[in-house]
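Every protein chain of the complex appears in place save one, which is left out.
And then chain A:
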C-alpha cells in the first residue's frame, strides 16, 4: 500500500523521513475516546535545533510530546529518533515533564530524584555507587542546585522543582531533550538558569524541543517553531514561521493584531 503524505499546511513531504533528522513524526493521531486530541501530526526536528511547540490551550502540545515518548498510546503514527525506531533510540532521549504531573510531597530527596535520570545506567537492580552520586551532583551543579541536594523535594519552590527536573533530564545524558512547559510558573532567576542550560546543550550539538507558552520570548530563546492547534499549522525557522499571519491561524484570531505585531516585530 502506498501512502502519499502531505502536511496540513499544504507543503508536500517526502514519503521517507529525512536521513539524519533528530526527530521525525508521521501521522501522529491521539484520541481520548473518539475525540482526537491531535490529528495526523507530522513533525521534523533537525539535529542541533531548538524548537518551540506553540499553540493555544488544549491544542495538544503536551499530548504530542507524550505520544512521541510513548507515554500516551497513539491511535496511529510513527516516531523515529535519529533515524531509528523510538524503542531503540529511547536512551538518547531525555524528558522534562510538567512540574504539576507529580506529587511533590513524595518522600524523596533532590539527589534521589536526579539519580532517577541515571535509571538506564544503574540498571533495574544495580547498586548506587560513588560515581553515580557524583554524576547526579554534577547535574545539580549545572542548574545551580547543589546546596539543595539533601532537601526533601516538597520544601522547594516551584522554580527549584523545575530545575531539579531539568537536572534529572541532564543525568539521562541524552542527545534529544523534550521539555513540557519548562518555564511555566517559575521565577525570573530560574527561567534565566534554564535557558542558559538549554543554550549550553545546543552549543554542545544537542537538540531541544520544548512546549512553550510565552510568545514574547520565542524569538529570543528558540531557533525553530512548531505551531499546533490539534493539527500542525506550520513548522520552520522562527523568522519564517513565527509571523502574525501564522499565529493568527494557530490561535484562530484570539490574539489581538497589535499583540501579534508586537510579538513578532523583532523576528520578521
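Criterion: a residue touches a chain if its C-beta (ideal position, glycine included) is under 8 Å from a C-beta of that chain, and two chains touch if they have at least 3 such contacts; residues count from 1.
The rule is short, and it goes like this: contacts and distances are computed from a predicted model.
Peer 1: Name the absent chain as its UniProt record does, using one of the following: "Molybdopterin dehydrogenase", "Chemotaxis protein CheA", "Zinc ABC transporter permease" or "Sodium:proton antiporter".
Peer 2: Hidden chain, UniProt protein name: "Zinc ABC transporter permease".
Peer 1: In the whole complex, not just what's shown, which of A:109, A:133, A:202 or A:249 touches the removed chain?
Peer 2: Once the missing chain is taken into account, the touching residue is A:109.
Peer 1: Among A:20, A:58, A:91 or A:185, which one is in touch with the chain left out?
Peer 2: Of all options in A:20, A:58, A:91 or A:185, contact with the hidden chain holds for A:91.
Peer 1: Residues of chain A in contact with the chain that isn't shown?
Peer 2: Residues 33, 66, 69-71, 87, 90-91, 93, 95, 97, 101-103, 106-109, 112-113, 116-117, 119-120, 122, 124-125, 152, 154, 168, 172 of chain A touch the chain absent from view.
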